[in-house]
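Single-structure report; data block below.
Every protein chain of the complex appears in place save one, which is left out.
As written, the chain order gives the labels A, B and C, with residue 1 at the start of each chain.
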Amino acid sequence: MKVALFGAGRIGKVHAASIRMDPRSELVAVTDVMTDAAEALAKEYNIAARSAEAILADDSIDAILIASSTNTHADLIDAGVKADKAIFCEKPIDLSLDRALGVRKIAADHDKPMMMGFNRRFDPNFAALKAALDAGDVGKGELLSVTSYDPAPPPVSYIKVSGGLYRDMMIHDFDMCAFLFGMPRTVMAHGSCLVDPEIGEAGDVDTAVVVLTYDDGRIATIRNSRRAPYGYDQRVEVLGAKGTIEAQNEIENTVIATTEAGRISAKPVYFFLERYMRAYAVEWSAFVDACVDGKAVPATIQDGVNALALAEAANRSLAEGRPVTVTPEMTGA
Amino acid sequence: MKVALFGAGRIGKVHAASIRMDPRSELVAVTDVMTDAAEALAKEYNIAARSAEAILADDSIDAILIASSTNTHADLIDAGVKADKAIFCEKPIDLSLDRALGVRKIAADHDKPMMMGFNRRFDPNFAALKAALDAGDVGKGELLSVTSYDPAPPPVSYIKVSGGLYRDMMIHDFDMCAFLFGMPRTVMAHGSCLVDPEIGEAGDVDTAVVVLTYDDGRIATIRNSRRAPYGYDQRVEVLGAKGTIEAQNEIENTVIATTEAGRISAKPVYFFLERYMRAYAVEWSAFVDACVDGKAVPATIQDGVNALALAEAANRSLAEGRPVTVTPEMTGA
Amino acid sequence: MKVALFGAGRIGKVHAASIRMDPRSELVAVTDVMTDAAEALAKEYNIAARSAEAILADDSIDAILIASSTNTHADLIDAGVKADKAIFCEKPIDLSLDRALGVRKIAADHDKPMMMGFNRRFDPNFAALKAALDAGDVGKGELLSVTSYDPAPPPVSYIKVSGGLYRDMMIHDFDMCAFLFGMPRTVMAHGSCLVDPEIGEAGDVDTAVVVLTYDDGRIATIRNSRRAPYGYDQRVEVLGAKGTIEAQNEIENTVIATTEAGRISAKPVYFFLERYMRAYAVEWSAFVDACVDGKAVPATIQDGVNALALAEAANRSLAEGRPVTVTPEMTGA
Partner (left out) sequence: MKVALFGAGRIGKVHAASIRMDPRSELVAVTDVMTDAAEALAKEYNIAARSAEAILADDSIDAILIASSTNTHADLIDAGVKADKAIFCEKPIDLSLDRALGVRKIAADHDKPMMMGFNRRFDPNFAALKAALDAGDVGKGELLSVTSYDPAPPPVSYIKVSGGLYRDMMIHDFDMCAFLFGMPRTVMAHGSCLVDPEIGEAGDVDTAVVVLTYDDGRIATIRNSRRAPYGYDQRVEVLGAKGTIEAQNEIENTVIATTEAGRISAKPVYFFLERYMRAYAVEWSAFVDACVDGKAVPATIQDGVNALALAEAANRSLAEGRPVTVTPEMTGA
């Protein structure tokens, strides 16, 4: 299976390595508006840096992997569908829910696999938690809590074009809730600017709590912060009828020193590349499974729309100071 | 310091033991409408079971400890004030916030120590967490999360007279938030009946999430469930500017077996008597400190009013489906 | 059951509190060559400080608890047997194995309960480990490892009269091995002076490893150090045919702070009074069970002889630099 990569930045490089690790897929081309980045990656993989047009027109290429900036995602999905490629796209589909709903319609008729890069679904820890939950190890889920703190905020220049915390950062957590508990009925958002006043001046929050309620009474809570100086804090916990199940952080190493200062063990791994290194490889293999073996895509365009709809509801809830109901119109369902 | 005990039930017995453990206090009398219970406890301690009136009229008695049923608390505080006793009262002051505000006024002029039994403030784990937080170990607090699950729900007959989950169970967690973060500006309550339909039929919830927001942007989240089959789940976690601090559960023992089934360690201790055994002793000594050494009371009548005001706000929030603002009128402040 | 206490020092006070906590036993007298200590303890418990002779002659006293200095133990056991008392004696019986074997003979004909104070057998953690081991949770035991470090060495003046590390400190660990695995066939001792040169000058070691081998091929390892600045390190681990079971340290509290410095949790509790507080109470109740209910004594004079025999074998092994076989003559078996 021949793959072309759109985007040669940090996340593009991660995907390039995953493509190489799966013996069934081969990276054959890369493109990036930053031509230096494209050339460098092309050189490392002994492949060609090409134009987007040339890639889309090349019938020998089976799949495209979209890891370029967010504002190009929807257009590239459209183009990929027209070029009849299998498509793997980093989250989000777009910052606009309307635009995402449009993509969803186009995608509906596409007969090649299309997958959203919700990498956390493939993290061995969260995957094991879901498997145990589905197996009934702790009974039916009742309370879900997702903790997701970044080690440090991105530059304010990025914040300004990010679509805001709920669409940019919490979207992963919305998807985690959908992954584990399905789509909620209401969204209540709280948010503050506690980390960096410039983030607030840019109209965004950096600290947030969102509560999701479900038709059957289940409740999910998401906590986000743009700053946890000790590293990337990524935890999930579910109270079920028979017990609690939690996925804790991965830590840098297993060393513990016990001295008069207490028991000191290692910090969580620093950021998403370290924490989700294995998840990216598993995620890519799942896409190859879909392309090569016809398996179901484990993170669909609809999942991308759903997460975006929850982010939009959160934005509205924060603005209006009240819970917002998630309607079928919001997800195209 | 001579002490009389009102209430010879489960919690009364705990307090009787604490009184004995502090060499500065002596249990001299007990009263209970269940005279058998009073007689049994009196016999064990080699003291007299007396009437409430006799106790209040006895000038040799310095302090009364109110551990009788909730509906008697306010009247006994009134009577204790009139009899010029130092007063230790189990939470809550009353199920009615208005009544509690009345007690608050009467208490304002009383010159003897008055203390509310918010035992969790004295738990060595939560106390150590607060000390570390106050010392700035993790910087200024931003996100507070309180988890509080009972092992099993009480009988529905109790639920019906309990005042509801927010006043009966979450009141401890409201106080924990006040203890660690102070009084919030808004209260948003979510609640469901997932554990026992009869609890829902009685008009109460058994599963609840409440979010508190603060004037300065801090946010607190409380999770409650009436059922955690593995025991009493009592945890607190704070994200601060420099890190996260958490107080985990106490477990039954430190044994870990590692077999093909995984690594199996002990459950949390089963319920509040086991978990807060040490807290009750420390709590009582703090009251004796106030009576004997004139130290400040660490959990005041105002603290009792505050927790009740938050519970009332939560009830209103749940009923109206929107955040409720905590006003000065609600706390008499 | 009326009890008289011999020894009003640190460990005597612990036992006095345990006697009070069990409603079936009553402390009625105390004696100590340090009369001030005896008077102080007597005052606290509202009892009489008496002479040893008077106590032994008092037929109303059912049991004596020997918590005086080691060199008095054997004589007091003799006297207690003659006075027909139930006897609880702190370890060791004596520093001389010959003397202990003599006590063993006298004890053989005594028809009242006699119990050695091997408190660690009653620690809830080690007791739970033994119960799980006996229940076959990890299959038949193969490798046993006992870790036992004191926070700081005692004064060298104490070291000089202590009988040496193996008899004074490791005797508890020898008993733990006997408790869990029974009596071994050989003892191989290693020892060094790494903590304080004065301990070496006094002819003793402060750091030691002993390996015990069993007839059926099982092997036990004991590690001792007189110094672990973080507290009292008391762990046991067993590899069985189906897995590993371990009892970890108890820690001061359950708080964990995660910052750039790592994850910092509390130290082990500092020393034996904190760690074995609960064990002392359970131990005493087991003795009362034997006296009042006729239950079997869970730590016998023979157990005391056995531990001493292993210590003596260790001393010989260290001196001769070779494994020493434990013979029936050494334990009187």
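The criterion applied here is as follows: a contact is a pair of C-beta atoms (placed from the backbone, for glycine too) under 8 Å apart; a residue touches a chain by one contact, two chains touch by 3 or more.
Predicted model, so just to flag it, every value in this text is computed and none were measured.
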Touching partners, among the displayed chains, of the absent chain: A, B, C
One chain is left out of this view; which of B:V156, B:I264, B:M277 or B:V292 touches it in the full complex? B:I264
Answer key for A:E39, A:D58, A:D196 or A:E246 versus the chain not shown reads A:E246
Identify the residue among A:A54, A:A108, A:V255 or A:A319 that touches the chain left out of the display. A:V255
Can you list where subunit C touches the absent chain? 142-143, 145, 149, 188, 190, 192-195, 207-209, 211, 213, 217-219, 221, 223, 225, 227-230, 233, 239, 241-244, 321-323
Positions on subunit A where the hidden chain makes contact: 23, 44, 124-125, 128-129, 132, 137-138, 242-250, 252-260, 266
Suppose we count only contacts with the excluded chain; which residues of subunit B make the list? 229-230, 233, 251, 258-268
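In this section, only the chains that are shown with their structure count from here on.
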Subunit A-subunit C separation of Cα centroids, rounded to whole Å: 58
With chain centres defined as C-alpha means, what is the inter-centre distance between subunit B and subunit C in Å? 40
For subunit A, write out the residues touching at least two other chains, lowest number first. 229-230, 233
